[in-house]
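Below is one structure; the comments refer to it alone.
Every protein chain of the complex appears in place save one, which is left out.
And now, subunit A:
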Amino acid sequence: MKTKKVTAVIGTALALALTASACGGSDDGDGDGKKNNGKKAVADAALEAVVNQSTERGGTVTFEHSDVPDSLDPGNTYYGWVQNFSRLYGRSLTSFKPAAGAEGLEIVPDLATSLGKPSADAKTWTYQLRKGVKYDDGSEVTSKDVKYAVERSNFAPEALSNGPTYFKAYLEGGDKYKGPYKDKSPEGIASIETPDDHTIVFKLSKPFADFDYLATFSQTMPVPQAKDKGAEYVKNIVSSGPYKFESYNEGRNAVLVRNPHWDKKTDPVRPALADRIEVKFKVNPTTVDQHLLNDQITVDAAGTGLQTKSQPKVLTKSAEKAKTDNPYAGALTYLAMSTKVAPFDNVECRKAVQYAVDKASVQQALGGDTKGDVASTMLPPTVNGYVKADMYPTEGNKGDEAKAKEHLGKCGQPNGFTTNLSARADRPDEISMATAVKASLERVGIKAEIKTFPSGKYFANFAGNPSYVHEHKLGLMMMAWGADWPTGFGFLDQIVNGSAIKPSGGNNLMELDDPKVNAALGEGIGMTDADERTKKWGEVDKLVMETASAVPLIYRKNLLYRPDSATNVTVTQAYLGMYDYLLIGTDKK
């Protein structure tokens, strides 16, 4: 009897120990890590793996943000971090796979049972919805709610103006439909069909093979029409995901708790580990960093990394540096040359600039390789379609004065020329890079005067306004760009396609209207074969570089920090190099 009891005790202890070590094992050595810090995750570990893996439920994950979201309403947001975050309380038709490394760029079905089934011409896309997906009030999600969500988010700028309008641009009759608030007819837009409660069909006006990427947008998260109050909906968002809103105070904070009607069986994407998720807005950016470094919060919601001034604090200590990740932010900083401003209307003068710019110096001015890598293609490495290339190589990326002068000679400007270089006044990083560009151009006799403009009006009135550019001879323009969805088309279409030249507010600053580039973009987006399509984007990139109209400068990187208590941390390439907010949990109970 006694022995038995002892055995039982030992057994229990053993079982506990086993559980603990099992836990430790899956924790990527965390069990031992407490004693031996050397075994803990190293710097950049979350780029290719899930750090601090755990399947333990419970705890409160806390987010802080130095600003406010444009809106938490899935139908009224453009911010990348809200796209990432909204997946906690909403389910889009498709979603990016919550996984480490390049796998994170894969699209998986979420609310739909499979990826979209395209017609041969990539103009009709059909999705089947999962059965048994419920809102937080227990009612079932239907395809009509998805249709309604797309209608309200794309066609009603009078109430919901923040989001992108790609559905409006691609849906048949999208230019005529006035949105559900103005057009009260029960049918809504004709080009989205819902033959039954679990089928939805999108009919497009032109081929668009990236449609599954559009379906990842929070705009396809279902919204029941009866609960929608337009701009006021953000105060009472109906959840279709694992969490619902317990409270929401505009501009201050939001608290999410478990949605009792969410069923894990219908949701292969979300682990939903935490019991509670809190997000605070308008916290001083330095305070956010401080809280993160002190392990008081789990994540900086903005996902753009530590402030420049906080970075030395972690970079100088190896134990702290081990907790950082330095992912690509999916964005490129480049120098756009206006093909309509002399002498940049001559390709040889543009090539001279390609060779003259000292990219290494630009990188250092920005803050070294923590802030980004020297770029040589338009597509950043974390965008589908990226092909490593360098059409204008120079030794050590320091520029090649001899080659630059050779091209200046061919351009008929052997002694250089004067021009203007624009940058955004309230972006010190951009001004630093412009200063470095200016200095390197001076070596070959190109004198560029830096002009700074407020960033709020940069595209509407200045660099993005061709008549201003021509009149004021803005030959060179600093530009930064990130994709709305991580494919070559999503990245390039708005910045190199001739159709993206607008009288104001355009992003094709070079005014590049190259028939070969335009044709290749159009051809690629009609290809339903994903591999061939992806290959095409690499070709477009090469065609753009052949025009020499933009000098890729830096693939931007962020310096993210993962506190000890954060579990399941991995960087998602799909959302501009933030941590994946679906996976993240906490071991603080």
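Everything below uses one rule, namely that a residue touches a chain if its C-beta (ideal position, glycine included) is under 8 Å from a C-beta of that chain, and two chains touch if they have at least 3 such contacts; residues count from 1.
As a working rule, contacts and distances are computed from a predicted model.
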Fill in the blank from the handout: Choosing from "Ligase-associated DNA damage response endonuclease PdeM", "Ferredoxin", "histidine kinase" or "ABC transporter permease", the absent chain's UniProt record names it "ABC transporter permease"
Exercise for the section: Check the options A:A425, A:A460 or A:M527 and report the residue that touches the missing chain. Expected result: A:A425
Fill in the blank from the handout: Of A:T199, A:Q225, A:N346 or A:Q364, the residue touching the omitted chain is A:Q364
Completion exercise
Of A:A231, A:L315, A:V374 or A:I501, the residue touching the omitted chain is A:L315
Practice task
Go through subunit A and note every residue touching the omitted chain.
Solution key: 308-313, 315-316, 361, 363-365, 367-370, 425-426, 428, 431-432, 434-436, 438-439, 449-452, 454, 472
